[in-house]
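A single protein chain has been removed from this complex, and every other one stays in its place.
Our next item is chain A:
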Amino acid sequence: MSETNRRIGVPVFLDTGVVFDELTHGRAAEIIARYPMSRSALLPLLHLVQSVEGCVSQQGIEFCAGQLGLTEAEVSAVATFYTMYKRTPCGEHLVSVCTNALCAALGGDAIYATLSRRLGVGHEQTAGEPGTPGSITLEHAECLAACDHAPVLTVNYEYFDNQTPDSALDLLTGLQSGERPHPTRGAALTDFRSVELEIAGILVDLEGRVEAPTASEPTLRGSVLAEQTGQRAPVMPESIEFPPLPEKK
């Protein structure tokens, strides 16, 4: 990288020299075609380059800029704004532990500390050679919107609910030895790059992946209790009268 790239405030992206293949170009075109204006495809395209490299590299920035007719500065400004875009390659799996107040109070901090100690890495660091089997990137996450299942962690953004330090360690050991335990809610585990492709909106095997069950006890608590106790909303009328058009003022 050139010296000018090292100026304060100018983000540095990894120079991987990667050349994106025809398949990726085709997928980029498919994503761009969905939007009335092409620039709306930038966030999905950054996920797409992460699905290839496990991070956003300098070549990834150039790829997105080229696809959308943007400058590299415009793309890198976006890539550095969002937490999910990584500037160093991610492990086979990304383990995110919620350490926001509620999960932390119920054990999230202890889970994070336990995993960090076992892996010997801290926030946004990777144990093992990134991308190789069993490599794991650890991060503490902000609220994962699963507070009724606290404390939670996610692996490649699939939910592992109601964790303890021990259950999280078991999970970690499994991941490191090449196992892929099934999430509590969410599709069967793949790896970080495959999930990034789905987030980009390229949903390979959607018919299969969508079937994974999500009906957890906390999610269904109210509806099941209502059923058991015979409670229900008032019955709707058979048909309704739509109000007339408002009078022109």
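Just so we're on the same page, contacts are C-beta pairs under 8 Å (C-beta built on N, C-alpha and C of every residue); 3 or more make two chains touch, one makes a residue touch a chain; residues count from 1.
We adopt the following convention: contacts and distances are computed from a predicted model.
Participant: Any idea which of "Transketolase C-terminal domain-containing protein", "GerAB/ArcD/ProY family transporter", "Spore germination protein" or "NADH-quinone oxidoreductase subunit F" UniProt assigns to the chain that's been left out?
Facilitator: "NADH-quinone oxidoreductase subunit F"
Participant: Which positions on chain A touch the chain that was left off?
Facilitator: Contact residues on chain A toward the absent chain are 34-37, 39-44, 46-47, 68, 77-78, 81-85, 96, 99-102, 104-106, 109, 112-113, 116, 122-123, 140-150, 154, 156-159, 185-187, 195, 198-201, 203, 206-207, 209-212, 214-215, 217-227, 229, 231-234, 236-237, 240-246.
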